[in-house]
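Worksheet for the structure shown next.
One protein chain is absent from this view; the other protein chains keep their places.
Up next, chain A:
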């Protein structure tokens, strides 16, 4: 990923895509107003939100203890727990587990964690075909595309594009689409139902993520809409769940908060159509073998940052994407990771570090308007973390990478910013020089260009106009405006 285009480079291309912008505008506006109505139904929303944040903070501050408790509970219920330090290790574990079953194909429930670690590619390299079963993930997989939204990964595709992908590609993966398939969403969903049903009925191995893991009971929770999750969680003999360590909640009771916060924030529903919970294995019902792969992959590094760790509260609802003016225009691909939008802009540079041009540019992919913080159901102060990460990129400093403290150098490209800030500090400490400069600027204002040549900040903005008289001169001349009345 290190050679990926930086966010501004990628966004410059995507904002010119009128189709993409039209699809995104329509979709995000629809979901925004629906979410507002769903949230307004609950008079205690702010209290639920505060409780959600507090439960996650409690978990994160004692995460070692809760993970040990979770492991013991899952094991006692008949599951097997594996630990993966990074993506490679998680992929190796899952590949080994699938190979042990002798199967060459697996069905998958939509999972951010497996997207993050590139599991499908790792399985393909080992000769195992992974079938995505979420409708949007199916569209993405058939279109040899990348997801662009946490909840609706194919949000960048409209119905006509989806029909064309189904007609062209379904046959190569299994049951082909009907000849006369139209672009009505109901017909497209029916085509997906028929295409995937044969895969569900013969699958022996399924791979999932989880929305929550209850430490006290060892229970995993998957929240979904289509029923593809239920198919994967109940029909196959072997179930492998790959879950980030931060998905833990302490108690069964804590679900009463998150099962109210998540559906309303995510799909803007009182409750999503299907929620499945399971604890280990159950005789005669569902998989007889259950493996839980606990994934670190940068999460403990994120936990080490006292400002940035709040990003680990995230329950992947995607409300922040739907309200973000930058996301709405740039689209999800420009963020270059499994996690687009405002949450991706703070999560990705912490999970992966800021060494690449892309990851160093992500904290700047925001106007800091704060809409993301307002809708976040677990009150992650995304603007605060963005500013914190910008400081780290521009100034460098001490961070944790792969479990070790390292000092990172200031990123390239911020030299002009650092010079400007140092000059500003000097000027404010030298009032006479500041005054002389201000007067000079005021007198020459008509000669100022609207943009600076070769300077990225003003490439998309006009420079501020200098007033005819410096503020401090005006204050002194009018005694703070009193004499002007």
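The rule we apply is simple: a residue touches a chain if its C-beta (ideal position, glycine included) is under 8 Å from a C-beta of that chain, and two chains touch if they have at least 3 such contacts; residues count from 1.
The rule is short, and it goes like this: contacts and distances are computed from a predicted model.
Novice: Not counting the visible chains, the remaining one has a UniProt entry; which protein name from "Lactate utilization protein C", "Phosphoribosylformylglycinamidine synthase subunit PurS", "Energy-coupling factor transporter transmembrane protein EcfT" or "histidine kinase" does it give?
Specialist: "Lactate utilization protein C"
Novice: Which of these touches the unseen chain: A:12, A:99, A:193 or A:388?
Specialist: A:193
Novice: In the whole complex, not just what's shown, which of A:219, A:241 or A:310 touches the removed chain?
Specialist: Residue touching the chain left out of view: A:219.
Novice: Which listed residue, A:11, A:39, A:63 or A:205, touches the chain dropped from view?
Specialist: With A:11, A:39, A:63 or A:205 as choices, the missing chain is touched by A:63.
Novice: Among A:87, A:245, A:320 or A:365, which residue is in contact with the omitted chain in the full complex?
Specialist: Missing-chain contact among the listed residues: A:245.
Novice: Write down which of A:241, A:260, A:310 or A:337 is the residue touching the left-out chain.
Specialist: Final answer for the missing-chain contact: A:260.
Novice: If you put the missing chain back, which residues of chain A would it touch?
Specialist: 23, 26-27, 30-31, 41-44, 47-48, 50-51, 54-55, 57-58, 61-68, 77, 83-85, 89, 133-136, 139, 152-155, 158-159, 162, 185-186, 188-190, 192-193, 196-197, 200-201, 214, 217, 219, 225-228, 230-231, 233-235, 245, 250, 252-253, 255-257, 259-260, 267, 269-279, 282, 284-286, 294, 296, 300-301, 303-304, 306, 309, 400, 403
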